[in-house]
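Taking it in order: structure first as structure tokens, then the write-up.
Every protein chain except one is present and positioned as in the full complex.
Chain naming follows the written order as A, B and C, and within any one chain the residues start at number 1.
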Amino acid sequence: MDLTGNTGAARQALLTMWTIRRFEEAVDDLFARGLMHGTMHLSIGQEAVPVGACLALADGDYITSTHRGHGHCIARGARLDAMMAELLAKETGYCRGRGGSMHIADVATGNLGANGIVAGGVPIAAGAGLAIRMRGGPRVVVSFFGDGAVNEGAWHEGVNLAAIWDLPVVFVCENNHYGMSMPVARAFRVERLAERAAAYGIPGETVDGNDPQAVHDAVGKAVARARSGAGPSFVEAVTYRWKGHSKSDKNLYRTREEIERWRERDPIARFETRCALTEAELAEVRDQARDRVREAIRIANAAPDAAADSLTDAVYAS
Amino acid sequence: MDLTGNTGAARQALLTMWTIRRFEEAVDDLFARGLMHGTMHLSIGQEAVPVGACLALADGDYITSTHRGHGHCIARGARLDAMMAELLAKETGYCRGRGGSMHIADVATGNLGANGIVAGGVPIAAGAGLAIRMRGGPRVVVSFFGDGAVNEGAWHEGVNLAAIWDLPVVFVCENNHYGMSMPVARAFRVERLAERAAAYGIPGETVDGNDPQAVHDAVGKAVARARSGAGPSFVEAVTYRWKGHSKSDKNLYRTREEIERWRERDPIARFETRCALTEAELAEVRDQARDRVREAIRIANAAPDAAADSLTDAVYAS
Amino acid sequence: MTAVLPEQTGVAERTLTYAEAVREALAQAMAADDRVFVLGEDVGAYGGAFGVTGDLVHRFGEERVRDTPISELGIVGAAVGAALAGMRPIVEIQFSDFTAQAMDQIANQAAKIHFMLGGAASVPMVLRAPGGSGTGAAAQHSQSLEAWFAHVPGLKVVMPATPADAKGLLLAAIDDPNPVVVLEHKLLYKQSGPVPEAAARVPLGEAAVRRAGADLTIVATGVMVSRSLEAADRLAAQGIEASVLDPRTLVPLDGQAIVDSVRATGRALLVQEAPKTGGFMAEIAATIAESRAFGFLRAPIGRLCGLDVPIPYAPQLERAAVPQVDDIVREASELVRRW
Partner (left out) sequence: MTAVLPEQTGVAERTLTYAEAVREALAQAMAADDRVFVLGEDVGAYGGAFGVTGDLVHRFGEERVRDTPISELGIVGAAVGAALAGMRPIVEIQFSDFTAQAMDQIANQAAKIHFMLGGAASVPMVLRAPGGSGTGAAAQHSQSLEAWFAHVPGLKVVMPATPADAKGLLLAAIDDPNPVVVLEHKLLYKQSGPVPEAAARVPLGEAAVRRAGADLTIVATGVMVSRSLEAADRLAAQGIEASVLDPRTLVPLDGQAIVDSVRATGRALLVQEAPKTGGFMAEIAATIAESRAFGFLRAPIGRLCGLDVPIPYAPQLERAAVPQVDDIVREASELVRRW
């Protein structure tokens, strides 16, 4: 799909990117003002990856997400009010206030969950792919994870299972250059993480993760391959996180200049200059994103707090 | 080192291979006669790998071994009587009867231990390499593991640590075509396991694991590289296990013909035809191996059983 | 509390080994429900490290009796994902010791997803693994790790001690919409007993009174159940009548049955194979000590457990490391005679 030339697609991609950006800016602000608690991992600067990837998916497809998962959840079509309610620890939140940011999930849109465990979602994605294979049908799974996750044993084992069983899984690495403070250059002895795909006999490709079109093309190709039964692929999307890793981050491991350089490669601003929308249309999309987030905050704020009374009942399914 | 042409080296290589063979045949026999208990993993048919590899090592170098570890232990220079005593659950065994076959170790010869956990020794080897690096000096570590181990998360993490820190470790894969019953062809989507080395940015090489010279050359090169500070390497030695995986194996997953084909490639018989020793010298070596194993059994049998009285004292070092 | 003794069930039975009983449960569950499948190392052609899956691959095919590479974390994670996506996976881990490899997917994922997602998803899967010593397999292949799992909210934990329970509890575990860890015992695999032909469930959370007696209550799990029964016979010859209670499931625990029995006998001897410190019998001791039974206790609560040592290789050391019938007889009679 041509995301820049096709105005419908461009509008959708841009609206989703802006929605993620505005949602996370709002979260950042609520947190700074002490109105939100816990910890938050913001994906500001990385919006092109979930948006480009999820536009390659259809109803019934699955994703697995990460600790930095707001963007995946939104790009997959989750309701902003239920997301915001979750972060505000409300009973109407996606997880009834039990999960928070690190476990946010909208199962209805195939999101099997954010995950507080680095690489925790990778074998789970392989398993969802296995279920699809056993059930039959054309569904696929996209598994999102960061560069840091690629050194976990869970990643290795999950990718290998998908590879040897030709499972319909697309592994999407959001390489934002750091796993917390650890630079990719120190954690790996390969130039591109996509080089690791060969170890599992699957295709690997590195793309500009700040360009939703590039991500979309690569993931779209991998999704088509998976749907056809040819097995998994690995897409490395190179991007950058503007904010600290989490609230405890003092940015001691990288320079202001580096952050500034990447801000100049803002995926949203670049897309706006490239896409076929007029200045008026762009303004409309921006307003729409802002309004959607405001509305979500309003609804979420009005909702009741998560109730502690039924804690133990909630542990087991029945 | 030229193992075939140099008669001293040839004698040493052959004697060690024969010793491993005879030792394990004796173990097999003791087991069948109910004189040994537990389970045993025999490396008969794979003798060229530990022998070729360990001839590249020097005093003070380390190895980590596996559940199929008798060969490594012998090739590194352990005492046969203390090994046999361990398997016979004697107080004079290397582990005082507490470890048995799966934990056999001769720390004096740098053997950090067999390991009942597949790939368990791999991160341990990286750690020993790290200690060497921090202490300084030219020591190296050889980490032995099977093909099956290469799919464990521990393997992935251990190899990556060694790679990014340029640690003096040589990873030696004994690819005997099966992880228990799982054929390499079904557990991997790569032709050669050595292809995985590239994922960690280290050299990988596949050699004939039934030829001690080929193993020795590849491991020797890797050891030299490690000693020079250039970091780890991966050597895949292709070989075959003649016996069942362990005592519970009914060989349902492979054919008689396959086993027969590999028996014809017996690493010992091939080496005998290739090496510079005379028929008389060969016979002498064979007798010597037989006698050494007999003597070990005799000494071990005469030793006292492991004593149960001090069990709890043995848990913590003091 | 239900005592499922053969004569009470009134259904057609034959004698099967414990391993055969497990296999029959797997076969019946797979035949009844397409979503059920088995995965694990060497479960296919090899038939399982302990022969439990046997010929199932020939009956249900390689897709549903799925050999995996040696990747415990990946395998359990794949089961979690498959369960989330509508399947009913049954994972076999060759030795329960290797659950250590998979602990993240077991404890941080499978156990918690239902709760963390506010009930929006569930993880109906079973993890089967043999525990226990007695085979000379040494420290990394002989552990009894039930206490680890019982301490993780979100998991159910089952320890069948008879062939009938091996089948019935496993079928109940497969039905359950939650992750269930079923800890089998290596020494029991070859033991025989009556097993119903039908796919009869043994409900999770109901203890079995294996023997009734007025002088003390022996609570035992796994292979310690049959050792305790043997000990009880010998104690009877000495004039001591022991109740032998098998909790069968640790989570949910039938605390009621334990408390009732101890209230009646006034004495408790808790027998487990796992090392004493932090073992599950501590939980049972604490359950008794905080309960209505407290006022009825005539003696300190006795624990007879494995030593706090890794399991050694040498047979005589291995035996010394865990309770034997003699030890149970000795401890029980001392408890009764001294108090």
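Quick note on the criterion: a residue touches a chain if its C-beta (ideal position, glycine included) is under 8 Å from a C-beta of that chain, and two chains touch if they have at least 3 such contacts.
As the structure is a prediction and not an experimental result, all values here were calculated from the model.
Touch with the chain omitted from the figure is made, among A:V27, A:L42, A:A149 or A:C275, by A:A149. Within the whole complex, the absent chain has one touching residue among C:I70, C:A232, C:V251 or C:V271, and that is C:V251.
Only one residue in the set B:G45, B:G71, B:G129 or B:G204 touches the chain that does not appear here, and it is B:G129. Looking at A:N6, A:S181, A:Q288 or A:N301, the residue that reaches the missing chain in the full complex is A:S181. Residues of subunit B in touch with the missing chain: 62, 64, 93-99, 103, 105, 107, 112-113, 115-117, 120, 122-132, 134-135, 153-154, 156-158, 160-161, 164, 314-318. Although one chain is not drawn, its touching partners on subunit C can still be listed: residues 97-98, 100-101, 103-104, 106-108, 111-112, 115-116, 138-140, 147-148, 150-154, 251, 253, 274-275, 277-283, 285-286, 288-291, 294, 297, 299-303, 307-310, 312.
Residue positions on subunit A in contact with the hidden chain: 37-39, 86, 89, 95, 97-103, 115-120, 148-149, 151-154, 179-182, 186-188, 248-250, 252-253, 305-306, 308, 311-312, 314-315, in rising order.
What we mean here is this: only the chains that are shown with their structure count from here on.
The chains in contact with subunit A and with subunit C alike are B.
The distance from the centre of subunit A to the centre of subunit C, with each centre set as the mean of the Cα atoms, comes to 40 Å. Distance from the subunit B centre to the subunit C centre is 36 Å, each centre being the mean of its Cα atoms. In terms of their C-alpha centroids, the spacing between subunit A and subunit B amounts to 45 Å.
For subunit B, the set of residues touching two or more other chains reads 151-154, 186-188. Annotation for subunit C: residues 68-69, 71, 73-74 touch two or more other chains.
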